[in-house]
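Please read through the structure below; I'll follow up with questions.
Removed: one protein chain of the complex. Kept in place: all other protein chains.
What follows is chain A.
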């Protein structure tokens, strides 16, 4: 028998399932949301809000149900995705409720109290996530529906064209008796399935057949086909639905996935050039987009004249008056933004009432969700799961960037909602479904591998050169 000393072996720790960590963090997230709610009530009326127990219990119930579903159907899933989403959703609820209480906001046109509706939509969203976890036993099933999902996504994206524009963008469809729906939010998940399935099959052709030119791998002309198609399509969305957000989201997601699938930097360069060209091209002749660009370039010039500019300027002032530590929940004036203060512009309230410190924390929470998604993609063992996870987290990241960048005046404002935070049924439901799929992929990825095969040494032995 050998006795070897001073020799170390490095092995991977079997990932524990970490469900208890998740439970504790979900409870923490619910507590933070209740704290926010109480804080708003105390600041506005000097007493604890009457609905605090109801909202707290509702949120706790949602978190609990979601946690139990994960425990039952995805026991090895990432422990952070659910708590992070719960925190954002709860914080969003508190801020939406805070804006509901504001008299100035109540005076804006077509005001409806959104908090209770948002709680209901959150419940639908969590139910959606649970259904995803139950029905989707293995994310690779989605691979079968590659081309069907392309069709469905196309239909979802084209549908709003036949409905009247709301606030200048045709991204809603209204179903009589049910309400309005933003199909683009769902299309973003479905089209990620298509991209993942398509790129998994085609990536070798896209990656290998290329010429090297000035440090870049230039793809062959005919391999440019798919990216040109997606580009043309996103331009069409921009022109016909005048929705800069969705078009950026879809094109950006495709470029991200193309880059991950092929490891070719040239796709990013092409993507950036093409989106810049497309955006500039459309902005020159589409009045709605032009308004947004003007509002972005000089928000204060249109004060009192153009709604979009004024809103933008108010949002910037909200951020400014927030300062480093904020004015405190319920004590800001971000409700002056008026219309869309609780959806597109909800970040302005975060920025004013929680200040830079709170804003950074919220953005970090978003960043952590994206990080967990990317981590899931890294850990996933099948290429389809990898691409799907990167596509979903990439689209999440792009959406956060586009909305936050728009509200803060970094890029022209687009009509998209902040995931989980903003009031809006479609957005909350689709993002819970997105989290559900990520949880499913991470469950598969973190499940202990069935007895790893002894890996032959991958590195080559170097030859001693005399």
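Just so we're on the same page, contacts are C-beta pairs under 8 Å (C-beta built on N, C-alpha and C of every residue); 3 or more make two chains touch, one makes a residue touch a chain; residues count from 1.
Following the convention adopted for this analysis, contacts and distances are computed from a predicted model.
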item	value
Per UniProt record, name of the chain withheld from view ["Beta-ketoacyl-[acyl-carrier-protein] synthase III", "ABC transporter ATP-binding protein", "MoaD/ThiS family protein" or "FHA domain-containing protein"]	"FHA domain-containing protein"
Hidden partner chain, touching residue among A:116, A:180, A:290 or A:331	A:331
Interface with the unshown chain - residue positions in chain A	1-13, 15, 18, 21, 25, 28-29, 32, 35-36, 39, 42-43, 46, 79-80, 83-84, 87, 325-329, 331, 354-355, 357-358, 361-362, 364-365, 368, 371-372, 375, 454-457, 459, 461-464
